[in-house]
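All protein chains of the complex are present and in place, except for one that has been dropped.
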Amino acid sequence: MAKKLPRKDVAIIGLGWTGSILANELTDAGLDVVAVERGPWRNTATDFSISYMQDELRYRIQHELFLRPAQMSVTFRNNAGQTALPVRNWGAFMLGNGVGGAGVHWNAETFRFLPSDFITKSHLTQRYGANFLPADMTVQDWGVTYNDLEPHYDTFEYLCGTSGQAGNLKGKILDGGNPFEGARSRPYPTPPMKQGYGHTLFAEAAKQLGYKPYPQPSGNLSQAYTNPLGVSLGQCTFCGFCEWFGCANYSKASPQTTILPVLLRKPNFEARTECEVTRINLDSTGKRATGITYVDTSGEEFEQPADLVLLCAFQLFNVQLLLISGVGTPYNPQTGQGQIGRNFSHQTVSAALGFFDKDKYNFNPFVSAGSIGMCIDEFNGDNFDHGPLGFVGGGYIGQVQTNGRPIQITAVPPGTPAWGSKWKQALKDNYLSTINCGAACHGSMYSYRDVYLDLDPTYKDRFGRPLMRMTIDFHDNEIKMSAYLTDKYAEILQKAGAKQVVKQPRKGPYDVTTYQTSHLCGGAIMGDNPGNSALNRYLQSWDIPNLFVMGASAFPQNAGYNPTGTVGALAFWSAAAIRSQYLKNPGPLVHA
Amino acid sequence: MRSRQTSLQRAWRALLVSSSLCLPAVALAAGIDGQDFNQTERGRYLAIVGDCAACHTLPGSGHDLAGGRVLETPFGGLVAPNITPDPVTGIGAWTDDEFINSLTKGTGRGGARLFPAMPYTYYTKISRDDALAIRAYLNTVPPVHNEVSPDSLPFPFSVRANMAVWNYLFFAPGEFQPDPNKGAEWNRGAFLTEGLAHCGLCHTPKNALGGDDTARAMQGYALQGWFAPDLTNDPRRGLGSWSIEDIATYLKSGHNKTTAATGLMGEEIDRSTSKLSDADLKAIATYLKDRPGDPANAAQNQQPALPAPDGTDMKAGQQVYADECAGCHKADGKGTPGLFPTLAGAPTVQQSDPTSLLHVVLRGALSVATPTAPTGAGMPAFSWLLTDEQTAAVVTYIRNSWGNNAPAVSAGDVGKTRAMLVERSD
Partner (left out) sequence: MYRTNRRQLLGSSAVLLLLSSRAARATIIKGALPWTPGAADPPTAVIPGGWKYFTPQEAATVEAFVDRLIPADDLSPGGKDSGCAVYIDRQLAGPPGRLEGFYMSGPFQNGTKQQGLQSPITPAQHYRKALAALDTACRAKFGNRPFADLTDAQKDEAIKGLEDGSLKLDGADSQEFFKLILTDTQTGFLADPIYGGNRDLVSWKLIGFPGAHYDYRDWIDRHNERIPLPPVGISNHPNWSQ
């Protein structure tokens, strides 16, 4: 029998980026807020100590900062003709755990989506005609525009101290920035990162080919910075232990380094860690959330009543909780009915290995950072004419190699024996002179009728709840796009002086064992009416007005950029609507 | 009793309005009108200056000032009493005079002598009126029934009558006398520093009987796993390289452009000085900057960093520093203002006693978070990694690089400090 706790104004599920942003905003509004987090508290000095953080085996290979699949996992199949089987160990994506969420272990690549990304359907239809899109592609417009979100992108960037070079400042195109970006109202809060040799060489080659390279917008700060909340961050030291690792010297933007010090001091905020939320509770009408139920590590159940419930967990677990709690209607791929679970997407990443002459090139790959790198946007979104190409979508292409960690990064040319003295020689000859950038082509993945999430019929978590089931495969559109982007990237590597380029375009079937970023999106998407989405433009559930669902689960399809900048902007946008409209008049904010 | 206080209160109020010791711009707490001279509010402010909560509130108990915290003294553990107005277990039944004497004369209920862990040797400087204001405030604190046993020191230290001798030797009772040659701000600073703020209780070395070594006032003292540093104007060990602004900012926010407060001082800032008015902090800083350092140090202070004394390995220390410390404190020791303390030229690393430096290296440290400096960055613990030799090397390197000049630290010193710290839970 769940023990019922005293009522709170707001219950937040998950204390990662969006949970921290919303908690800070709503405590500022005077509300009494509790955040329940499945994982443990994480503290820079203890958990990301400079004396042992540099451990590829522990943190990258054995995922110590991540959720253990034994605690919660998902099942996977390529299509409905297969039986979905459990993801017994992470591969294609890595799921965070603990206070700070993915904000602890991310690379801190902080992009904005293009204006056209928010109106993907109408934009592409207008330009190429409806018949140009594959029949089973289910892309949609978001219900918000880039202009709606611009001030909130700005807020998130200034919260983080993002280091970058503006490309479009209030309509004026600036040299050195991304000329394709949506107009921004202010420059980045700190200057762009310094770049390494490999990144710089790539940019020079790109320029020679007529492209306009720009420094990747980075949450690894180029200089010390104090954000508007008064929280200070330090300067990135190019340690090369960024993604999968916590930052030892306060130089990577995370909830810990930007919000939590201020949030935790507030008397109207409380975090409960190592507690897993098992359901969102609804009243007897099923149209109102009454609070949440969670379990602590000894299995004791607690019911936390709240007036407002914010679902701020990772995308997969947002959708899982909605389904388990009976919010909305589960998606049925046969009929196309039901909103919860549809328009699920990931990212279409690819790369090419660039082997260079070891006597002439020394890239020092270990001098690096999570968001270092030089990118081009000529082949992102709809920045180029897709007409003759036969696909839609795109992505940034960049030399964004983040590290030189030997277990993963050591690459040898094709034909090298897998073992023995020759292998060892190849290792030595190529380590310093290879560009091995895992997600050099960061392509979009659009949505499809047969790519979706639902509850697995067989496999359960430790509480007996069904795991989330992923049904996902690549479609021709993304395969074509990936080949195209990879070719462009290979050209630039050639121009940069590579003696051998080995293209690694993404090919189907979708493989859950090889890492492809953790940018899982969709399943509880936003839109302009309840017939095409789970959430309205403010991320408010169409079905349950006192439930808002944050995160990339709201993306109707994924664009050709890392999602976190947009996740942060949407969180601030939603928070603003809650503060200025919802709190004054609780109820649906949009009447469609 | 209450009505008597009120009539006294009314009588004094008229005088207080014009008193130069009561600066009108006292900002008591956020949202309180600084022109309000209500006695209770004044008492609350004075109780914050005196930091009663430091000893009389058991952390985590949720019961303010209800006693029960064990205070470490060189003579054993003393339990701080309950000073809520509870009539049985607190001080509710005390007379005003008994209360005033506890602060100014070192005697308690029925005249029983207090041990000077209660800093009456400092609080003696306040006026009767100040003491009554504090009483008025304490009377508003929720009464808590919490029986605290007053006698916990081992014999013979438990014999309170012995305090008569101790007081004769080391206690000079009496209200603060302003120095007519100094301005109002200096005198306010002196009144606070030497009185309610009782800085010397931690920062002045003690003699064998636990009394202040007044000849070396404010030159630092080792207590509870830390070394409270030198607060004279010594350019190396003390505040000589800090401006008045630096000191005031440090006391208010716990941070300034070169350093961060942690440990016992971090707690003190959090509870007390971060809540004082800007004017009072400036006054304290003004007074401190006027205290000369020990002339015996002058010669050493002139010298640039000496080559390493025999037996230490500056090269090894430099390597340890480069691998473990430079990532935050930088190769040039300059750190990051407001985030990672500066080591170059820092008084904290050049104290004669290296205990605080060893403490943070071995056990790590969380810097204090205050409203004006909320980050609260932490330093990791290195005791798991560094041997006594390696710790001695890196600490000696830090103490003698970038113009720093302080005695080398030996592996033996580290071992002793490590063993002492392991015993502690804080």
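Each chain carries a letter (A and B) given by its place in the written order, and its residues are counted from 1.
Operating definition for what follows: a contact is a pair of C-beta atoms (placed from the backbone, for glycine too) under 8 Å apart; a residue touches a chain by one contact, two chains touch by 3 or more.
Computed from a predicted model, the values in this text were never measured in an experiment.
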item	value
Contact list for the unshown chain, restricted to visible chains	A, B
Per the touch definition above, residue among A:Ser185, A:Asn332, A:Gln425 or A:Ser580 touching the missing chain	A:Gln425
Touch with the omitted chain, as defined above, among A:Asp136, A:Asp283 or A:Glu300	A:Glu300
Residue, one of A:Asn107, A:Thr237 or A:Thr471, that touches the chain absent here	A:Thr237
Residue, one of B:Leu103, B:Met163, B:Leu288 or B:Leu362, that touches the chain absent here	B:Leu362
Where the unshown chain meets subunit B, residue by residue	59-60, 313, 315-316, 319-320, 322-323, 326-327, 330-331, 362-366, 369, 376, 378, 380-387, 390, 393, 418, 421, 424-426
Chain not shown, touching residues in subunit A	3, 40-41, 43, 46-47, 49-58, 61-62, 68-70, 73, 76-78, 82-83, 85-89, 91, 99, 194-197, 200, 235, 237-241, 248-249, 260-261, 264-265, 267, 269-275, 296-298, 300, 361-364, 366-367, 404, 406-407, 410, 418-421, 423-425, 427-428, 431-432, 458-460, 509-513
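FYI, only the chains that are shown with their structure count from here on.
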item	value
Gap in Å, rounded to a whole number, between the CA centres of subunit B and subunit A	47
Of all residues in subunit A, those that touch subunit B in their complex	43-46, 49-52, 224, 226, 229-235, 237, 239, 248-250, 261-262, 265
List of subunit B residues in touch with subunit A within their complex	324, 327-328, 336-340, 364, 366, 369, 371-382, 384-385
